[in-house]
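Below: the structure, in structure tokens.
For this view, one protein chain was removed and the others were kept in their places.
Let's look at chain A:
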Amino acid sequence: MNNFTYIAADTPKQAANIISQNPDAAFIAGGTNLIDLMKENIAKPNQLIDLNKIPGLDEITELPDAGLRLGALARNADTAYHPLVQERYPLLADAILAGASAQLRNMATNGGNLLQRTRCYYFYDIATPCNKREPGSGCAAYDGYNRMNAILGSSEHCVAVFPSDMCVALAALNATVNVSGATGERQIPFNEFHRLPGDTPQLDNNLQHGEIITSIDLPPGGLNKNYSYLKLRDRTSYAFALVSIATAFELKDGLIVDARIALGGVAHKPWRVTEAEEFLKNKQPAKESFTQAATLILKGAVGLKHNAFKIELAKRAIVRNCLTALNPDK
């Protein structure tokens, strides 16, 4: 790791003030991504601002509208096992528990999870070009070993995927990210939080330097009856997704009245296609419709040398997961 100074902040405002005065400072929460990247010489902050000592940021509280507020510093494990999350948002609990390991989930925070960086092999290897790490240097993954890379929404500049499991469920559940900066507070709808690479792949999301995530809000109606999280990977546990899917339905009188399908491991952000979800509405839940929805979701998918299989894999996984969501307890 490089040379840096350390300070523990007492309030979100103080943290935001310190960081806005130093373009090369970084917040640290669980540390499970940032310390790894610092050891690899990819992240090189000259100052770390520890958020762990700020009181109250780790709470999980009910909102007046029966939604739920997840503190940014609440640990991933405490979130997944929280009784209200288990009861109202089981899709989120399952997605969190599909990620990383028990040790990592005990450290990892909700805010940090949203801001974790890609696992693209070339992003991690500072001896190779990578536009995300070093803008303008090129993309080694494009013609390299790109099994783990994107099939949707990528650009010639970057084919990295966003690796989070938790965020796939948050996207499906229409969460909102609450952010505080030196100049005030704002709310970012989840689907506008992360971004596509375009020609600025160094930017993973729309958070500005100087802003701190204080919490994540879940709207009421967690679709807790018909839901399923499916994660396909190279080993059964403790591995990143090749393809993951968060699916939830609201059914009424034998018809789908609300459908959510979000994909992870396929793009630079959790992938949702409104057209496919609208297509399923007011239809009977049936394999044939799910297959058509899967085709709509994968529209425009492009396979690279080593990951073209993910297109067919994703389609089949969508259908399978829709069927599982109809009978989540089986």
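Criterion: a contact is a pair of C-beta atoms (placed from the backbone, for glycine too) under 8 Å apart; a residue touches a chain by one contact, two chains touch by 3 or more; residues count from 1.
By definition in this document, contacts and distances are computed from a predicted model.
Participant: As a check of understanding, state which of "2Fe-2S iron-sulfur cluster binding domain-containing protein", "Electron transfer flavoprotein subunit beta", "Metal ABC transporter permease" or "Deferrochelatase" is the UniProt name of the chain not shown.
Facilitator: Missing chain, per its UniProt entry: "2Fe-2S iron-sulfur cluster binding domain-containing protein".
Participant: Out of A:21, A:183, A:237 or A:282, which touches the unshown chain?
Facilitator: Answering carefully, the residue with contact to the hidden chain is A:237.
Participant: Which residue from A:9, A:26, A:48 or A:261 sits in contact with the chain not drawn here?
Facilitator: Candidates A:9, A:26, A:48 or A:261; residue touching the omitted chain: A:48.
Participant: Looking at A:17, A:106 or A:202, which residue reaches the missing chain?
Facilitator: Candidates A:17, A:106 or A:202; residue touching the omitted chain: A:106.
Participant: Out of A:5, A:61 or A:284, which is the one that touches the chain we can't see?
Facilitator: Going through A:5, A:61 or A:284 one by one, A:5 is the residue touching the chain not shown.
Participant: Where does chain A touch the missing chain, residue by residue?
Facilitator: 1-6, 24, 28, 30-32, 35-36, 38-39, 41-42, 44, 46, 48, 50, 52, 77, 81, 100-104, 106-107, 126-129, 133-134, 137, 236-238
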